[in-house]
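Please read the structure below before turning to the comments.
What you see is the complex with one protein chain gone and the rest in place.
Then we have chain A:
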Amino acid sequence: MYEIDPERLDLAREFREKPFGRHSGELQRVINRMRAGSNEGRLVLVTLERHKRWGLARMGAGLRAPLTPVPGHEFTSYEEAEWTVFTLRWQEITGRELVLD
């Protein structure tokens, strides 16, 4: 299992700069770790207003399980949402808050 190095803030910066498309090999490993595994508890976007606003929610266990809203997050762009989820997952996996200048 790949372990994310919380000192590698350069990888977080690379993701913030370009969340979609080609990434460095090391950043791709970070992203793969974040996106792999069970769907239970997975952070997902919920459409609040089509093409304009999105909220955050967590998936439940199994088919038909409802989403559980994660309050306090609302986005107006995919990039913003990806970055927020990246920071939340960084903290969940490394135990360290992701703070960039």
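One rule holds in what follows: a residue touches a chain if its C-beta (ideal position, glycine included) is under 8 Å from a C-beta of that chain, and two chains touch if they have at least 3 such contacts; residues count from 1.
In the analysis below, contacts and distances are computed from a predicted model.
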Omitted chain, identified by the protein name its UniProt record gives, among "Large subunit of N,N-dimethylformamidase", "Ferredoxin", "Multicopper oxidase CueO" or "Extracellular ligand-binding receptor": "Large subunit of N,N-dimethylformamidase"
On chain A, residues whose C-beta touches the chain left out of the figure: 19-23, 25, 28, 31-32, 35-39, 42-47, 50-52, 54, 57, 59, 63-64, 66-67, 78, 81-82, 85
